[in-house]
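Every protein chain but one is kept in place in this view of the complex.
Our next item is subunit A:
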Amino acid sequence: MNLIKLEILLLRRSFIIGGGIILFFTALLGSLADYYLNNAELLEAVEQFPDAVIEGFGFHVSVMTSFEGWTSGQIYTYYVLLLGCFAAMWACASIVKDRDMGTDEFLYSLPYSRLHVYFSRVAAQLFLTSTIFLLTFLITVACGFLFSQIESVRTIFFIMLAGYFIVLAFSGIGYILTTLLHSERSAMSAGVGIVMISFLLNMMAGMDETVSWLSYFSLFYVFDTKALVHGDGLSISAAAATLGIYIAGTALGAFLFKRQDVVR
């Protein structure tokens, strides 16, 4: 508990900034839903957007008929993008930040095992990420009830949960990288980088049939949010894939870190 509290203390500022931005965007987009959904002209204009933009930013006009559709296209995209960046940054910095601050000699000469430190960090980050996920879900639902109509809270929950699983997968990749990086700054770049690459791959895949295979390398593509809007349940295989990346990444990171030298 001591170590988990420490990690939360260390991430406090980043958590408040990240959480604030995400919740702000969610509330903004959520409150604007009806303005767009009832605006036929605007939707027509959106339909003329390049495919890549439609794919990347989730402007699927076909589902833009309900608040759930709006959530899957708009709120979802920004939430995965932003929370993904923050979670991946935290994960990438997990171990390397102490090397950067010079606090590693202090931390690892306490009577905690390396794995205890490592998994406490993972747990603390899981807690922070989950908190933002739950708050985003609650705010989305609240906006739906206040400014629009909600047909199925369950659908909205699944959409947000799908995003949460993707975010966890980004964290998993971050844990593999954290022992290999050399400074906190590079950890930040790497965190934002992996999310951006994934996002851009998905966007590029939408440009043309011939490059659609690119999306197979993008975590943004894993869940079919359009199907979720139509009432389908969460795809088991997609959930297994994203959680698999999270667990495997965490385990690999632990393995790499267990006997790593703490040197200046």
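Please note the rule applied: contacts are C-beta pairs under 8 Å (C-beta built on N, C-alpha and C of every residue); 3 or more make two chains touch, one makes a residue touch a chain; residues count from 1.
Throughout what follows, contacts and distances are computed from a predicted model.
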Which of "Succinate dehydrogenase", "NADP-reducing hydrogenase subunit HndA", "Fe-S cluster assembly protein SufD" or "ABC-2 type transport system ATP-binding protein" matches, in UniProt, the chain that is not displayed: "ABC-2 type transport system ATP-binding protein"
Contact partner of the left-out chain, one of A:Tyr36, A:Phe49 or A:Tyr112: A:Tyr112
Touching residues (missing chain, whole complex) on subunit A: 2, 6, 9-10, 101-106, 108-114, 116, 258-259, 261-264
